[in-house]
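One chain of protein is taken out of this complex; the other chains stay put.
Labels for the chains are A and B, by order of writing; each one numbers its residues from 1.
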Amino acid sequence: MPVFKVFFQILKTKSTLILIYMAVFMTFMAANVSQSRSSGETMFESKNLSIAVYDECRDDLSDQVIRMLQSDNQVELLDTASDTAISSEKQRLRELNDNVRYGIYDYALILPSTFGTDYQYNYFATTESSAGYIVSRQIDTFLKCVKINTEAGMDPGAAVREAAGVAEAAQGAPVRMISFPGNGGGHSGLYYAYKFMCYSLMMTIVTGICTVLSGMKNEDLLRRIRCSALSNRAFSLARFLASLLFATAIMCLFIVMAALVYREDTTAAAAAARILNLIPVCVCSAAFAYLLSALTADESIINMVTNMVCLSMSFMCGVFIDPSILSAGVLKAAQFMPFYWYVRGVSLADQAVGITSPAFLECIGIQLLFAAAFTAGGIVISRSKAAGR
Amino acid sequence: MFGHIFLYKTKELLRQKWCLGWNFLFPIILATAFYVGFGELIDSPGVLTEVSVAIVQTQDDSTADAFTDLVRSLSFMDVRIVSDDEAQQLLKDGTVSGILYTPSGDAAPGEPSLAVCANGIDQTILSQFLKSYIANEREMELILATADSPDDIRKAADLIGEDMSFGSDEINLRYDDSGAKQLSPYMHYFFSLIAMASLFASWISTSILGESMASHTEIGKRYECAPVPKSLSLTAGILSGLLTQLLCVTCLILYIQYVLKLSFNTPLIYVILLTSVCSVTGIASGVMFGALFGEHPSMNVAVPLLFSMICSFLSGLMVGNMQQIIQVYIPWLNRVNPAALLTDGLDSLCSYGLSSVYWLDMLALLILAAAAIAVSSLILRRKNYASL
Partner (left out) sequence: MQQEAAQFTPVVSISNLVKRYHEKVAVDHFYLTVGEGEILGLLGPNGSGKTTTLNCLLSLLKYDKGDISVFGKPMTPSAYDIKRDIGVVMQNVAVIDALSVYENIDFFCGLYIRDKAQRKRCVEDAIAFTGLSEYRKYRPKKLSGGLLRRLNIACGIAHRPKLIIFDEPTVAVDPQSRNAILDGIRRLNKEGTTVIYTSHYMEEVEELCSRIVIIDNGHQVAEGTASSLKASLRNRETTTVEVSRITEEDLRSLREISHVYDVMVNGGTLIIRCDGGSHNLVHIMNFLMERGIDFGRISTQLPTLNDVFLEITGKELRD
């Protein structure tokens, strides 16, 4: 009990620091979610792409292309007149290229002055971008129709009109949406919040616990405690339980924050699954903190290792980037990290597979195994250090 | 005297575990993790992400076969030909993004259809493919209805069968004639990492400052009692920190270029130069933190860490396009964030070559460094050692 109490007394003195860490990581989480979320839909709509158009041609053909793109995309027409902020055409194009590379626009279309005659256009899209295929295909299909109409003897105006008619008719392509339970289409803010939460949670918990435990690591202090009537086992247990309680409190704060900020319709089952999936992360974090504090009392080394582990794991397990872009080899290696199973659990929760499903339970179980491994490691190291004294 | 302090400080730093860990080892390990995670995407030429689709042949005829063959001919389509029930199960599991039904009696005669369960890029690709197919059909009908002669019809039919592409993304945007290829946006993560590593220099200078102040440490008292002007000992210490930091970031840059084999598309000297200036800014920031918070040991660890993490996050370390988003909505923030200045400079340099953007970013970094040093000087001048 006294060790348990003193843990929280020390925590109180470090509370400002811990709150700062929490605020920073919560902000990271919110920024990440705002970039990633989409709302659920029940009927099919083509992905609304963000397209920038730079039209130097300004004739019927280019106007029609733009109108066609505007029908199911967000099109921004860039001013071709001189802009005081832009010094040259190449500079304009570089800015456009940067905006596409970093996702401000999905696609940038440049219609040169000769577009009306040779139908040749330029574009920017990221090299593996599906947006590039979609928009280019749409434009190429239209231009192909115009070319065929022209070759068939129609005058330019009629060729464009007829091609527009064909394109409009093709817009009615039969696409139907099938609704499966739990699948609202796309991922909600809560999905992305919980996905990112493992990183934020682990960083806050490990940093917080280690900050407190390092305050209890003074050699003379430990000697004093070892001379007392309190057994080593009781001492370690008290510290571990206090760490766990702290971790749980932090986890609850994150859950409440996510629920308040992302007030979306979610089923009770999905909510329960998300929270259940988060508990092993909380336990893992406490166990990892215990392992680290057994290894060293140096706060800067602890911070360094925590950052290294959390950031690397987050990248490799698909917390920061979409797991679908990671190679099979990486995903296989990621299976040896707790975050991989957590992210998998978040996906399963989003699909409303149910907390009793074997796949979901597997994710929980493996995460808890990692926690057990960290705890065991911490115990072994503590004992060997004690034996070495 | 200056040389004596400089040499010993450098020796001390190179032996500190935390210094080597944070400033040398951590960035290299993280770079390796990045490379393992998405290095292939940087190296490989642009490949459209595969779209998985199930095809259900509603009728066993040549039209259905021709449609199936057409879908299979597209390199980015991962096709499975299955029954309707199997297709629905695959769609539910998320194994396929959509189900294409070959022309059947349900839809308009000759028209295929698509079933999806979500709205997304893959589904839009499938619907766009469907629209192109239907547009070709409609165009052929139009030509048949309006063509004057069989020759026109034949010509039109040949043209419809052709895969036409009118667009080009081959635009040379570089300032030089190096002909270097377009830089992958994933390299931005590495630039952010380099920025974070440069800003870790703040840790070094915070600890050097703390150690030299009599009010913070006993060693600081020794310094104060010694016949060495504080400015000289501090300067020597800070320069040794800078040298250590430069060694660490140079190793990181060389590691990325030669071990991970990710090219910067530009002579390395410019990369190292800009990174060095960012390190100077990091060191100067650390001096400022040491002057402001030096009396609180926990802050000495937390403040440089949070500073580096926040600046790096805002420059795109975790959310790849964060810097660009800030550039659109809060552009001034990128001008005062040293990590964003470095990534912007490196991005411009590596994508387009040496330009005014590079030099302006370097100037902005130097201004930030000067401002931090000015603030530190003001604070340190007023500090009196006092304790009870």
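Note that a contact is a pair of C-beta atoms (placed from the backbone, for glycine too) under 8 Å apart; a residue touches a chain by one contact, two chains touch by 3 or more.
Quantities reported herein were computed from a predicted structural model and do not represent experimental measurements.
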item: Chains shown that the absent chain touches, full complex; value: B
item: Sole residue of B:152, B:224 or B:295 that reaches the chain not shown, by the stated touch rule; value: B:224
item: For chain B, the residues touching the chain missing from this view; value: 1, 4-5, 8, 11-13, 15-16, 214, 217-219, 221-229, 233, 384-386, 388
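Following the convention adopted for this analysis, only the chains that are shown with their structure count from here on.
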item: Contact set on chain B toward chain A in their complex; value: 17-18, 21-22, 25-26, 29-30, 33-34, 36-38, 40-41, 45-49, 51, 76, 88, 91-92, 94, 107-108, 111, 113-125, 127-132, 134-136, 138-139, 142-143, 146-148, 152, 155-156, 159-160, 162, 164-169, 171, 173, 182, 184-185, 188, 203, 298-299, 301-302, 305-306, 309-310, 313, 316, 318-325, 328, 347-348, 351-352
item: Sites on chain A touched by chain B in the complex; value: 14, 17, 20-21, 24, 28, 31-32, 35, 38, 41, 44-47, 49, 90, 93-94, 97-99, 101-104, 110, 119-134, 136-145, 147-149, 151-154, 162-163, 165-167, 169-171, 173-180, 183, 185-186, 211, 298-301, 303-305, 307-308, 311-312, 314-316, 320-321, 324-327, 330, 333, 351
